[in-house]
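Only one protein chain is missing from this complex, and each of the others stays in its spot.
Every chain is named by a letter (A, B and C) in the order it is written, and numbering of its residues begins at 1.
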Amino acid sequence: MPNVKRIGVLTGGGDSPGINAALRAIVRRAAAAGLEVVGFRDGWKGVIEDDVVPLGLADVSGILPVGGTILGTSRTNPFIKEGKEWKPTPKVDRILETVKTRKVDALIPIGGDDTLGVAHRLASHGVRAVGIPQTIDNDVAGTDYCLGFHSALAVVTDALDKLHTTAHAHHRVLIVEVMGRDSGWIALVGGIAGGADVILVPEEPFSVHDVGKAIEHRLESGRRFSIIVVAEGARPVELGGKPVAQEGRVDQFGHPQLGGVGYWLAGELEKKGLPLTPRVTVLAYLQRGGVATPFDRMLATRFGAAAVEFVLAGKHDVMTGLRGHDVVAVPLAEVLAQSPKPVAREFLALARNIGVR
Amino acid sequence: MPNVKRIGVLTGGGDSPGINAALRAIVRRAAAAGLEVVGFRDGWKGVIEDDVVPLGLADVSGILPVGGTILGTSRTNPFIKEGKEWKPTPKVDRILETVKTRKVDALIPIGGDDTLGVAHRLASHGVRAVGIPQTIDNDVAGTDYCLGFHSALAVVTDALDKLHTTAHAHHRVLIVEVMGRDSGWIALVGGIAGGADVILVPEEPFSVHDVGKAIEHRLESGRRFSIIVVAEGARPVELGGKPVAQEGRVDQFGHPQLGGVGYWLAGELEKKGLPLTPRVTVLAYLQRGGVATPFDRMLATRFGAAAVEFVLAGKHDVMTGLRGHDVVAVPLAEVLAQSPKPVAREFLALARNIGVR
Amino acid sequence: MPNVKRIGVLTGGGDSPGINAALRAIVRRAAAAGLEVVGFRDGWKGVIEDDVVPLGLADVSGILPVGGTILGTSRTNPFIKEGKEWKPTPKVDRILETVKTRKVDALIPIGGDDTLGVAHRLASHGVRAVGIPQTIDNDVAGTDYCLGFHSALAVVTDALDKLHTTAHAHHRVLIVEVMGRDSGWIALVGGIAGGADVILVPEEPFSVHDVGKAIEHRLESGRRFSIIVVAEGARPVELGGKPVAQEGRVDQFGHPQLGGVGYWLAGELEKKGLPLTPRVTVLAYLQRGGVATPFDRMLATRFGAAAVEFVLAGKHDVMTGLRGHDVVAVPLAEVLAQSPKPVAREFLALARNIGVR
Partner (left out) sequence: MPNVKRIGVLTGGGDSPGINAALRAIVRRAAAAGLEVVGFRDGWKGVIEDDVVPLGLADVSGILPVGGTILGTSRTNPFIKEGKEWKPTPKVDRILETVKTRKVDALIPIGGDDTLGVAHRLASHGVRAVGIPQTIDNDVAGTDYCLGFHSALAVVTDALDKLHTTAHAHHRVLIVEVMGRDSGWIALVGGIAGGADVILVPEEPFSVHDVGKAIEHRLESGRRFSIIVVAEGARPVELGGKPVAQEGRVDQFGHPQLGGVGYWLAGELEKKGLPLTPRVTVLAYLQRGGVATPFDRMLATRFGAAAVEFVLAGKHDVMTGLRGHDVVAVPLAEVLAQSPKPVAREFLALARNIGVR
């Protein structure tokens, strides 16, 4: 059993509303165990640059419902990918230095596979860490759900509820573009929960022809509006399966346009001469905002407390994972080998089985 | 494999925001499988009285986010408890008659252990049923979560968020009474998610002395407000463990006052002369209202679709249960033997470990 | 034109979600005019006790949507009422001392008629002040609306929306007790906005007989639920108009029970043997919580900026008042003479004219 006195926490990658709840749980659980907690600002950047703040009970008071992260975040990575290998940069030495001089016995990094991957690679340099999977994309493997996913769903679902009444009143096709470059978790579960008529995910290429058919089919059965949820990374193909030329996916300034597939689809549907005018809503960073749902607050509290307990139990190079009712320690090696986790096939089947295209 | 052509659905017991989402999923899944669906009004009452409505795709259009139940609900039970035995009343024959004349091949009752218990007892009378566990109390065993629980949590959490700022500004003790006559699920998980300072559940008797101490302890450490979440069924005991005389729990008109423990506690705390004035909020039926959270909408959709699939697969005398990522068929006998399910011990431990009394 | 360099602000009485937005506007408007701002903690108590904090742009950053007040509040009053006269206590001298030593050229007190009344009486002692009317009760005269009123309405309306679906599903009478000891603004406007069937306000005594009739009338026309909004200060009378004995309005511990009229009414309706069970929700402090509505945020911003401008223009012994589209300076003497402002007769007439009892 290690002699743990001080824990360092950091938050990396894209934020979500549950992070502060996790920080609060870590500090409160650590306080109950007589441990000190320090925070590093802006993800791994703060460890590299020794940018540290004390985190006591007073510092986490009142932050439970507040979105974002009181520590700030960044995408700084002290390793660099060469081919399939990750190589350390000199920043790794600075991390080791900070951990040593700050007398941090273990780190709790909170983030997605990028942030957690750093923790795993630091293990071979002697850094002990217990990660917490947090990403609205829900694509970290080894856990039923990542922290933040359900809060992002709440934004998408609320948006779809708002759009339903106006789509109905105006007889429109409303296209809602949501986050998800590589995985369709938000689009699929958000779309099912919000009652979308068509859901387009990166895992399954789509053709404009099929989308048009689905809308026409609804029209024929008297439903004079349709709501389409499209992940930003959804990939259009031609009828034979050939990818649609990507020039349609750059914006008018020539740079690749993530966030453009919704407008692109609207343009294509308009060209087909549907009797319903398509209109586009781009939720973008709204999906990172708002208050955490009860599910995420409970998950954050459980993950935060469990991370401290795993540290106390001498576990490291692991992350907290939800498995059914239990929170377990999942080896990071296993997590990273299986991430990004594609959207569940049974959820795709569910959508099709209840008549969503 | 049974030759299924028509399914009958009904909703019993207390309502919650996810029911309509489940009805929608049942109808859409059934439509995809070529089945007809009829609805019975007001729970088992509708089957007894042959009060039936057709449920087609148009009937469930637009109901996904709407709370309550389009079928209505009641607590009518065709069996009567004598000692520990449930005996059929003549209403059972009327149910058998309705099922026969309406050519209903299987029933999907949606509700808590009372509603599902009827389904189980009807099995020995030859009625085939697949239940869906729905209760904001979350006390049906055999499933990680019951439909409606997370939506009720959302109301409690939102209330606690609202109260925090005003408690802080006014230096008050705010007492929030929530539902839960026998189980503390809503109080405990809602309280943790909403950052309550004291949580009182039926499973663990409390003393006013300890509650007062917790508030004083907070005062001494500079926190001039406290938020107490108390389940309506929480039971006060004297210091030695003796139950507090129940006359304090009737209202001023002499009838037993469920919903009174919050006011009772406020009175007792005031008698102790705390420097903070206690104020009471009684959420009551608010907890059944509002829109379903994404978690509950997804759960409702999965439960609804799975119930139809279980019917098609010839399963009966079972209910849909969430086990980790999977929805499984759980024998009703097993469910009823273990219900009501008390609040998870590890969640109680979690609360204590992060400093909640 | 006075030579103003420093403004002092304070927040007194019950809080509401718009206060912080007003503080932010005051500080930002003052900064643009080159003025300093200091805050006094906990209302007039902070001025008496010289409990002061600097308020710069950084201090008000991020507080716009946060409920409560960063300055804290209290009901401390340095005057004491003898008969109809307000007499100064020694605390008044301490206020004069603080104002002098802190070099505060003008005060901006934010609160209801109690808080603003102090400002008016201090005028004759040479203290210059421009008040901002803030109370969820909306009963300060001289302004179309008080800050906080619309945010409280949002809580009431949201609660009524939540209750409608469950009332409908369960065939119940739901009673919602809202704030308003002397005035029915919240009950009346919240009740109209939330679609209540019966609204009971302090300005118009009610009889249980009439309430029962209204519910029965709805039942007869097929509407098997009713929602009653009752202000905490609503006064029951017997059929002839005689006030109902007040013992029914104390709680079981013998102290007068504000917040008890809802339970009292439920008991009386139950005695009448209505076929619908009444259930009570007590919103209480929820009505002070949550985020400010856009209306209140705009009003707070306008009032805050105008208060600074009135100070700069040499106005004092006034408050900011909304009159149609304009924000004007209203003499406090006039305001106090007409407060508390009863609920608008035309709004009562509106309710009756659309079939609300």
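Basically, a residue touches a chain if its C-beta (ideal position, glycine included) is under 8 Å from a C-beta of that chain, and two chains touch if they have at least 3 such contacts.
Small disclaimer: the values here were computed from a predicted structure and weren't measured.
Shown chains touched by the missing chain in the whole complex: A, C.
Which of C:Leu23, C:Leu153 or C:Leu200 touches the hidden chain is settled by the complete complex: it is C:Leu153.
Looking at C:Arg297, C:His316 or C:Arg357, the residue that reaches the missing chain in the full complex is C:Arg297. Checked against the full complex, the candidates C:Val53, C:Ala123 or C:Leu350 give a single residue touching the omitted chain, namely C:Leu350. The missing chain, though absent from the display, is touched by one residue of A:Trp185, A:Tyr263 or A:Phe295; that residue is A:Tyr263. Residue A:Lys162 is the one among A:Lys87, A:Lys103 or A:Lys162 that touches the chain missing from this view. The chain not shown here touches chain C at positions 25, 28-29, 31-32, 61-62, 64-65, 144, 150, 153-154, 156-157, 161, 164, 168, 189-190, 192-195, 223, 291, 293-295, 297-298, 301-302, 305, 323-325, 344, 350, 353-355. Contact between chain A and the absent chain runs through residues 11, 14-15, 17, 66-69, 72-73, 155, 159, 161-172, 174, 248, 250-253, 255, 259-260, 263-264, 267, 270-271, 279-286, 288-290.
The rule we apply is simple: only the chains that are shown with their structure count from here on.
Among the remaining chains, none touches chain B as well as chain C. Averaged C-alpha coordinates put the centre of chain B at 35 Å from the centre of chain C. In terms of their C-alpha centroids, the spacing between chain A and chain C amounts to 42 Å. One finds 30 Å separating the Cα centroids of chain A and chain B.
Looking at chain A, one finds that none of its residues touch two or more other chains.
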